[in-house]
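For reference, the structure is listed below as structure tokens.
Note that one protein chain of the assembly has been removed; the remaining protein chains are unaltered in position.
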Amino acid sequence: MCGIFGIYSNERINVAKRIYYGLFALQHRGQEGAGIATSDGRGFHHYKGIGLVSEVFTNNELQSLYGHIGIGHVRYSTTGDSTIENCQPFVVKSSFGPIAIAHNGDIVNSTILKRELEKMGHIFISSTDSEVIAQLLVRELLKTEDIIEAIKNTAKKLIGAYSLLIMFNDKLIAVRDPNGFKPLCIGRDENCIYFASENCALDTVNAEFVRDIKPGEIVIVDNGEINCYKIEKPCEEVNTELNLPVNNYIYNNCVSTCMFEYVYFARPDSIIDGISVYEVRRKIGRILAKEHPCDADLVSPVPDSGITFALGYSEELEIPYYEGLIKNRYVGRTFILPTQEERDLAVRLKLNPVKSILKDKKVVLVDDSIVRGTTSRRIVNMLKKAGAKEVHLRIGSPRIISPCFYGIDMATKEELIASYKTDEEICKYVNADSLGYLSIEGLVKAIGRKDLCLACVSGYYPTDVSCKF
Amino acid sequence: MCGIFGIYSNERINVAKRIYYGLFALQHRGQEGAGIATSDGRGFHHYKGIGLVSEVFTNNELQSLYGHIGIGHVRYSTTGDSTIENCQPFVVKSSFGPIAIAHNGDIVNSTILKRELEKMGHIFISSTDSEVIAQLLVRELLKTEDIIEAIKNTAKKLIGAYSLLIMFNDKLIAVRDPNGFKPLCIGRDENCIYFASENCALDTVNAEFVRDIKPGEIVIVDNGEINCYKIEKPCEEVNTELNLPVNNYIYNNCVSTCMFEYVYFARPDSIIDGISVYEVRRKIGRILAKEHPCDADLVSPVPDSGITFALGYSEELEIPYYEGLIKNRYVGRTFILPTQEERDLAVRLKLNPVKSILKDKKVVLVDDSIVRGTTSRRIVNMLKKAGAKEVHLRIGSPRIISPCFYGIDMATKEELIASYKTDEEICKYVNADSLGYLSIEGLVKAIGRKDLCLACVSGYYPTDVSCKF
Amino acid sequence: MCGIFGIYSNERINVAKRIYYGLFALQHRGQEGAGIATSDGRGFHHYKGIGLVSEVFTNNELQSLYGHIGIGHVRYSTTGDSTIENCQPFVVKSSFGPIAIAHNGDIVNSTILKRELEKMGHIFISSTDSEVIAQLLVRELLKTEDIIEAIKNTAKKLIGAYSLLIMFNDKLIAVRDPNGFKPLCIGRDENCIYFASENCALDTVNAEFVRDIKPGEIVIVDNGEINCYKIEKPCEEVNTELNLPVNNYIYNNCVSTCMFEYVYFARPDSIIDGISVYEVRRKIGRILAKEHPCDADLVSPVPDSGITFALGYSEELEIPYYEGLIKNRYVGRTFILPTQEERDLAVRLKLNPVKSILKDKKVVLVDDSIVRGTTSRRIVNMLKKAGAKEVHLRIGSPRIISPCFYGIDMATKEELIASYKTDEEICKYVNADSLGYLSIEGLVKAIGRKDLCLACVSGYYPTDVSCKF
Partner (left out) sequence: MCGIFGIYSNERINVAKRIYYGLFALQHRGQEGAGIATSDGRGFHHYKGIGLVSEVFTNNELQSLYGHIGIGHVRYSTTGDSTIENCQPFVVKSSFGPIAIAHNGDIVNSTILKRELEKMGHIFISSTDSEVIAQLLVRELLKTEDIIEAIKNTAKKLIGAYSLLIMFNDKLIAVRDPNGFKPLCIGRDENCIYFASENCALDTVNAEFVRDIKPGEIVIVDNGEINCYKIEKPCEEVNTELNLPVNNYIYNNCVSTCMFEYVYFARPDSIIDGISVYEVRRKIGRILAKEHPCDADLVSPVPDSGITFALGYSEELEIPYYEGLIKNRYVGRTFILPTQEERDLAVRLKLNPVKSILKDKKVVLVDDSIVRGTTSRRIVNMLKKAGAKEVHLRIGSPRIISPCFYGIDMATKEELIASYKTDEEICKYVNADSLGYLSIEGLVKAIGRKDLCLACVSGYYPTDVSCKF
């Protein structure tokens, strides 16, 4: 995932603190690291570190980050490589001036692009896509000297997901990949233009939401003026040898926004491409209830991700909603984890059942997804130990059967329980009394748009992913 | 508030890590500081610091805290005096051996006791009640040499709230004041005896709940054996000059457990004196609905404290429940707060409305209490700005009109809006369309017991508080 | 050891930063911890921590320490108990107001005093003598209400070494024990009165040296006025059962200033009781040369403590002086020490021979003292390995045969090599070609005063030390 936030101020005010607040509102998109780069017209300042926004920055750092243009990033660690080098924004000096890049998404062919660049003599100090993009961009700048052309040409080479904020000299540029995998929107107030991964961050800094950036759109703010451009979608032949049929839902167009943004990642108070995340989740709950009803005493979520689904489910079937599990809110990055032998403890530290509610009850338990199945199993057992008579598991997304190559670290295919077990087997494994997944159709209906990526639940990828196999 | 947790292990195992997990489950009772003291039979080890449990302790510290007996404390800062000296457990050496004390509550007459001790030549390095109690205890030990007698005699001098864990040489002792203001319970597993402020902490370490410690009870674990004693309630003449009539609800007995533990402080998955906190909150919601119904489109809580009330309210009146406000979960101690001018930002950083839900709706907004009214006002305005047509505020507790002297830092009487404004005036001040508080009767009914402290909502104090005026 | 520094300003200026610089100049007296307490007339502020002065304090802490009176302390750890509780100043609240104490020295009978206090109901949170002194002081204040009388009475109970700075309400008081074991001096500038362990700290803050505080003197600054008082030396019967004859050199008076301050502890640019430390060391070198001449090619010190001795030795015998060993100046507290097996490495990290100087030379190696002999042995071997033909070891102090009970952590008697080996045996053990210690007479002559403590080199203690055996 990752979250990005940028500001261009027409007045010479310092924007770092506002970026700090914007990133804070996007913290749920990445807790591993944070960074801010600013430009004061004469040069760039940047600072980044491992940890939460509130841990990385003190007043000292924010004060050193002066400038009226700036971008920030919160990092979600996909591969455990949480070194400071991999934190963003990625800031470099080129012959065209300094460049800072903040990236949300995963470039499917980045290894190939990297290898090509290396063969041309380029070197890499991080393992981020941002660095690959920066190098490509500078090469294109050498050819065209026009930043928009350079971005367009760079985009032609990139396969995958990229919502980008680029600070280039005195310009601030936002780019959303032609598939529109990841969200990105524009805000404004009297003096400033804003860009943010989710509009909840605009609310936080009291900026007005203008609109979502369109898939394949480039928005540039220069000299106080905004201009928009369009990336021509590189014509792409899906590798058919791998027998990966084109996704039904995206057949007629190339836009494929990640459905999991609606289901899980985004904050419920965000609106993505005009659709309220909260309403999608509530509808999912209702559709799930229709698809997999249950004659239970109560509906309870696995907090926090299951809450809104559970409310919808409860509403649809008129079964009372209860918070049967309490989540400890202090679970964080620096906590001393229990050792291997104490695995159950890990779940107990995070969740605790409310016994008085569950005692002798038939419970519908609602969660967002099942990955390996081990956590679900522990939670179901926890409920049963707390006295629940029956536990009926309902999942607000379809079976996850294929890995994501667009920025979500889900586990390998082999680890995905739904890729090798039937529903019945899974139900038995997690020790539930019944199990119901949302259907793909139900999901698409709940979201209310068809131009979605559904790769992880369907196995049909909206881009060429042959290099990943 | 504060939270306390203790373990006595019959086997020579190290208990520090388990105390760490227990404190982690009690973190909501205090986020300012944390400490652990252990005894390995030969001496005490202790470590404490400013911050969350996970910030204060690393593996290094836990490893240095060996011992099979131990107590821990999470600190809630009442007066901003968050220095390391004021963190607990308070550990001292006396002629009877080392003593460690962890305290939850506030001793009403501690300043008087302190002054008396000082006059006898005692000195104080902290501003904690624990130090006062330690000094009194040692003086009593000098007289009786019997720890139980000493505790009883000390208790005779103390007015106010004290749930205590005392580690004295190889003994572990738990004490709950005769009023039973603050909760304290006993747990066990195969090898250990546990004490905890709330039983949710017992769940976390997989210990079995045994029972609540009774008001005025002393429980001592020594040599693997448990014994219980009773504090004789010091006969107390309530100062009638101050015209503070005896609380109706506590007339016939002296037990007066803090009603706010049920309403706000305790974790919903805890059970205090046999009564489930979750169920009390749900019932409050229902009673509130009966007392102050509303013909609204939806019910929404101020998260997190308003959630369970709102669910009960929604249930009673069959108005749909929606999460109209999203709370940022990363708000914490180290965050760089906005400056004075940016007060609204402070609320926006914490809460954000879900506009798609609220647009053109008549909303019942449910919160736990109103103190100064300024936050409620900001939240109501936030909802209106987000499109809510009407906002009807419902409060899950009675008007707070008097300060608490038993451990809760509520604001002075002058700052308590309900102490000088009528409901109508408050309603207007917070810009709501209607306002309804839970009645004292309703509250007592929801909790289902009468031996409660209701001082802050009634002005009738269950102990002598004359020294506070 | 430890170092202490205090300021009383007549103008309402902040003194914390100046104390910081004063402590910095005294850093050689203690590297384990540092602390400062100030008074602004209305209350005390204090901060302390583990580490060097420059590590403990940042601008933030200094700014919070406002006040026109203040005392500071650098801590030398005698027993490895480097917890924050044991750092000083020790600050307490008493019925007479707040008190802060900074102490240099060791109270011989502190355990006995502590036990007595404990029997009277006092408790202790640290293991410092400062706390014992504070408790005694407050007890005496209860009796007399006069701070000077209270200090005098307290002093009557104390046996041992104590240079004290006491901040009591708006007064600043300096006390030097009747034996005058540890140095303490007075300085001034236009607006302030200063107290410092060594006058080098006065130089650093550009204050003028006024005079040394006399053994047994109490100096109080109150309301801008200075007054001096005299402690009556408690009449003390030296325990003769232990067969510890009265020190020859201190027979006729009770003053017994630690000779090791001149030999080793104090900075060479300090003047103690009117005698220049530098000159003493130079003279020691010359006397040592006369007592143990050597026909060598060159004289080389073990840096830094051996340097001035070696210069005197070289001068006397007209043997060229060379720096045959270079000391790494970055050896510090936080360094990752080699493991047990790598003991030689520990010496190599600190010292390195200059081979070109030593090659085939007869070397006189000069150091300040021999404790266990292991380090000397490693250094001698290092020189031989570097090519030195002969190594003649000369020691600028007499044999250390008895432990110090006045504040220096030297090792137990059993570990002191000179307590159980003859010079010849020691010479052989350290692998030197000859060995010469300064005589006690030579030492006394070099210092030029007789009222010295020589306990560690003579076994004759200037105070009752029976409780230590």
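First chain written, first letter: the chains are A, B and C, and each begins at residue 1.
Keep this in mind: contacts are C-beta pairs under 8 Å (C-beta built on N, C-alpha and C of every residue); 3 or more make two chains touch, one makes a residue touch a chain.
Worth saying up front: this structure is predicted, and the values here are computed from it rather than measured.
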item	value
Displayed chains contacting the withheld chain	A, C
Residue of C:N10, C:T83 or C:S276 in touch with the missing chain, whole complex considered	C:S276
Sole residue of C:M167, C:V263 or C:I357 that reaches the chain not shown, by the stated touch rule	C:I357
Touching residues on chain A - with respect to the absent chain	84, 90-95, 99, 115, 118-125, 127, 134-135, 138-139, 142
Where the unshown chain meets chain C, residue by residue	17, 20-21, 24-25, 27-28, 52-55, 57-59, 62, 200, 203-206, 267-269, 271, 276, 278-279, 304, 307-308, 311, 315, 320-323, 326, 328-330, 332, 334-336, 338, 344-345, 348-349, 352-357
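The rule is short, and it goes like this: only the chains that are shown with their structure count from here on.
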item	value
Computed distance of Cα centres, chain C from chain A, in Å	61
Approximate Å spacing (C-alpha centroids) for the pair chain A, chain B	37
Junction residues of chain B - those touching two or more other chains	none
